[in-house]
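Only a single protein chain was left out; the remaining protein chains are all shown in position.
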Amino acid sequence: MDFNDSPEEARYRTKVAAWLAAHAPRFEAGPDIKPNSAAWVRLSKAWQKVKAEAGYAGITWPRELGGQGGSMLDGVIFQQEEQRYRVPNVLFQVGMGMCLPTVIAYASREQTQRFVGPALRGEEVWCQLFSEPAAGSDLAGIRTRAVRDGDEWIVNGQKVWTSYAQYSDFAIVLTRTEPSVPKHAGLTMFWLDMRSPGVEVRPIRTLAGDEDFNEVFLSDVRIPDSQRLGAVNAGWKVALTTLMHERLAIGKPPEHAGIEQIIALAKSIRTESGGMLLDAADVRDSIARYYVNDAGLDFLRMRAQTALSKGLPPGPEASIGKLVMAKTRQDLAAFALDLLESGAIIEDDDRSVLSTLQQTYFWAPGLRIAGGTDEILRNIVAERVLGLPADYRPDKDVPFNQQ
Amino acid sequence: MDFNDSPEEARYRTKVAAWLAAHAPRFEAGPDIKPNSAAWVRLSKAWQKVKAEAGYAGITWPRELGGQGGSMLDGVIFQQEEQRYRVPNVLFQVGMGMCLPTVIAYASREQTQRFVGPALRGEEVWCQLFSEPAAGSDLAGIRTRAVRDGDEWIVNGQKVWTSYAQYSDFAIVLTRTEPSVPKHAGLTMFWLDMRSPGVEVRPIRTLAGDEDFNEVFLSDVRIPDSQRLGAVNAGWKVALTTLMHERLAIGKPPEHAGIEQIIALAKSIRTESGGMLLDAADVRDSIARYYVNDAGLDFLRMRAQTALSKGLPPGPEASIGKLVMAKTRQDLAAFALDLLESGAIIEDDDRSVLSTLQQTYFWAPGLRIAGGTDEILRNIVAERVLGLPADYRPDKDVPFNQQ
Amino acid sequence: MNFQFSNEQEALREQLQRLLKDGPARCRAVMAAGDSHDRALWKSCVELGLTAAAIPEADGGLGLGVMELCVIAEEVGRALAPVPIASSALYATEIIRRHGGEAAALWLPRLAAGEAIATVALTEGTGSWDAVPSAVVVDGKLSGSKLPVSDPHADVAIVSARSEEDGRGYGLWLAPLDHRSVVRRSVVAVDRIRRHAVVEFAATPVVRIGKQGEGANLVDGMMDSAAILTAFEQLGGAEAALLMARDYALQRKAFGKPIGANQAVKHKLADMYARIELARGHCYYGAWALDVGSAELPRAAAGARLAATDAFVFAAEEAIQLHGGIGFTWESDCSLYLRRSRLLAQMVGSRRRWTSRLVNALVAV
Partner (left out) sequence: MNFQFSNEQEALREQLQRLLKDGPARCRAVMAAGDSHDRALWKSCVELGLTAAAIPEADGGLGLGVMELCVIAEEVGRALAPVPIASSALYATEIIRRHGGEAAALWLPRLAAGEAIATVALTEGTGSWDAVPSAVVVDGKLSGSKLPVSDPHADVAIVSARSEEDGRGYGLWLAPLDHRSVVRRSVVAVDRIRRHAVVEFAATPVVRIGKQGEGANLVDGMMDSAAILTAFEQLGGAEAALLMARDYALQRKAFGKPIGANQAVKHKLADMYARIELARGHCYYGAWALDVGSAELPRAAAGARLAATDAFVFAAEEAIQLHGGIGFTWESDCSLYLRRSRLLAQMVGSRRRWTSRLVNALVAV
């Protein structure tokens, strides 16, 4: 075991760090730039462009597509170093991480050539139109209909939880093309120009109070058959490709309250007897318990990184990451807010510890649901890692329109 | 709300308390009498006899059967007062609480008359032969076969987890009489003389190290048809009657480590800095958490008692009692043992706090399983109290011998 | 032994449930209007006697008892009713009734009639109810800053402050909030329904409540009482969250069956139910102890507070989890219950405070 980089890894890291030190600070988001604002989108695009020009966009993509042909580990190293700066780098995650790999795998060579460059340079934003009000954990339950009309498909339906839809130029969209077969068998995937007539984007306000997600209404949207990704009614397989790419993203999650915040907080509060709260045995016990989970997640990431460094995909241990993380954050934030008593009921709008705790707490329920609920993730671990039987699924062989 | 007895309740309690004060001390089990030993059985029988003579056996049974015709609440009051003494009163619980009510409900008048008196006077012990190695949570899966032979049935099979089988004179036994119908539909109940040829009792050693339970092997045991309880193949309904009586028992559970033990322990241990462990905030936090569950269970019992005092059966809240209790005990005992560090790895054989903690800890796994596992109890609450759908049961309509 | 509410108390509960149904919808209307509370509902509450319940008949009240206040708290908590019942009728009125002296004669009739609303303003920067206040009273004039103050649109507030006569302790005072010397700055609280503010007093004329220097004692007793009433609010909220989740689990389908057919969902709901029923026992015990003034009150209050906080936080968090995505939207009532559960968990003293009180009480036995 060795926690240090190999010589090649160290060389790449040094190069990346030097480049970031020279360029990243200019693109850091100040307190005036709110995430998801128009100014933030501009900054995101500018930063992506600079990265692309320097050869740090599409690090792991093949050279023939305009990528850098680097290893997965190169990608991780860049990500780790980039995270030292408050640079906006999530706007392109869905596109680069999920949509483009799907386009590359299933679209024509011309279309792929058309899209890869602008995506790498941050000129075009992509979003993913999968989830629907009636299709969350059970993604194959989607109802958005695509009906063939000559060389086109006419699409009607409603999608939800779409990140960055309001800023997106293109999307991949999963539709139902054949309702008279079991639900997984009647789906088809397309790519879509988000400026097509009939596409309407409305923000969703979350319980955390922000509007990071959208609903997307599709009303008689016409999609040429040439924009189909994969065969007709083979959309489930295409979607699984997309989602597999989601699972390979093993970056450190965005900033939330962690052990450091709790320790800082417990240092700053005095007990009745005048001591630091950090010296109280109950607070220490909680800190230790959160540390075990929090650091444990770092170790999971390191194991995934070890696998990548040997050219292997991350092992199944990756599936437990979000499961543990989301609940740990929820509990840690609640514990810290309780320590602050009624002093913590006022919502703090700046980047204070209190504000971070509140954001963490009110975002945690979303984190426990998005990308697989706690329950779905436990099922995945039980079935794929431990080999237990699948749940009983009465819908399995029943045509969708008879369910 | 009122925590005091009503005038009638108070009168009955006073009477009971005075009688117990005069008689119970002579029947208390000293440290030399181990539970489940022959001496303990003798003492149990003697105490039951004295109670019967004084009119405190079968308090809630009808007078025409030799009972006292008292209310359910009278029964509870006696139980509460009796628990102030270390008198042995569990040997007859299965018989009086489950077997005899079943006999009374389903046997002939002559048989009932024959059995009730000796049971009330502690002259005959009963046990219940339901569970089998392959039929635990899924009780209807029993395989013990009863095959008709003229006026008799020939019974073969194996029963497990039978309390007091080695001291029992009689038993009720659930058998499979018709394997070619779905599993609940082919069962029949009998009563059985435990001295019948072919009945063999072997003790089961539990992980706690004791031998409170038995396996009972039935080899060509002949049971006259006159000992059948209920119709042929109607045994499941009869068993449900028996089990319903089990659920009505709402006495305080036997002695285990509770809040008092933990407080005593935390008072007796010094921290590194010389203070009492009881003053350490983490220990106090755990004590408070166990108190919430432990006292909460007392309140559940009080609510059940309130219902009884109004002549109603206890509400569904009773189902959560064991669920909460078993896990709370397990965690509380583990917490206390951890406080004692390696000092607690030696098994203490007397009635010390350490011994109580160890017994509590090593018994807790059994308590979480016996009489309905945690998982079965959650299902019961979810289905019967909250109205959620039953689990998927592929065996429901399939003949037992085709499963 | 009677561990249940009486038939009359249950009848009051039914009236309340009829009156307060559609609580969440009313909350949204109040939030949309930017109003302090639902004035029509408040009027109905007054007419039903909620503000007069525990006030003696001599002071224009109904002369009912603690049990009725507990029923009111539970139903207000269940409905999230956007009216200042908790601040005014449950907390502030009880202090004025018990310790108000001359102020009681003046204010109780007005509070009973719903002509005035009261609140409490005890905490300052640290958020602790137990801390010695920085606010001071000189010559009967209060100066200082209180935060956060719930329902700050009230007419009067119970305020803690030090004065020379209080020696090393402090006192409680009744302060008018509509006096020109008072500035109320609205703040956004985690619970967006119940309004909160920073309230600044600059030589505001005040009247003393209770005796000199006994502020800490009064607050202590008041917190026991407030903890129990808050526990009933939490109990009601938890029950509402459980039912909401149960109903959704029966209706929402995934993988060809209602999600409520999954054991993961069933068992989670069973666990919510178990915690709620444990909390209910503690709440009832607290109600009894408060009603009869039992020596067990400190233990009962702490037990109710801890059990009910656990139950509501767990139920609110897991109700969202069972709803999935829709539960995470602002539009879902789940969000209202989660935010209310957080508010109530952090008001009236922390888990650490009540744990300490509880264990002290257990050890003293």
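Residue numbering begins at 1 within each chain, and the chains themselves are lettered A, B and C in the order written.
Keep in mind that, in the parts below, a residue touches a chain if its C-beta (ideal position, glycine included) is under 8 Å from a C-beta of that chain, and two chains touch if they have at least 3 such contacts.
Remember, predicted model here, so these are calculated numbers, not experimental data.
Q: Sort by label and list the shown chains the missing chain touches.
A: Displayed chains contacted by the hidden chain, ordered by label: A, B, C.
Q: Would you indicate which residue among A:I104, A:A185, A:I259 or A:V353 is in contact with the undisplayed chain?
A: A:I259
Q: In the complete assembly, which of A:V147, A:M244 or A:A295 touches the absent chain?
A: A:A295
Q: At which residues does subunit B meet the chain that is not included here?
A: Residues 131, 133, 136-138, 141, 160-161, 204-207, 209, 269, 272, 280, 282, 330, 334, 337-347, 349, 358, 361-362, 365-366, 368-370, 373-375, 378, 391-396, 398, 403 of subunit B touch the chain that is not shown.
Q: I need the residue numbers on subunit A that touch the omitted chain, in ascending order.
A: 1-6, 9, 259, 263, 267, 278, 281, 284-285, 287-289, 291-293, 295-300, 302-303, 305-306, 309, 317, 320, 323-324, 375, 377-379, 381-383, 385-392
Q: Residues of subunit C in contact with the chain that isn't shown?
A: That gives, for subunit C, the contact residues 262-264, 267.
Methods note: only the chains that are shown with their structure count from here on.
Q: When the C-alpha atoms of subunit B and subunit C are each averaged to a single point, how far apart are the two points in Å?
A: 42
Q: Can you check how far apart subunit A and subunit C are, centre to centre, with Cα atoms defining each centre and the answer in Å?
A: The answer is 39 Å.
Q: Centroid of subunit A to centroid of subunit B, CA atoms only: how many Å?
A: Distance between chain centres: 52 Å.
Q: Send over the residues of subunit A in touch with two or more other chains.
A: As it turns out, subunit A has residues touching two or more other chains at 280, 282, 392, 394.
Q: Touching at least two other chains at once: which residues of subunit C meet that condition?
A: 257, 265, 352, 355
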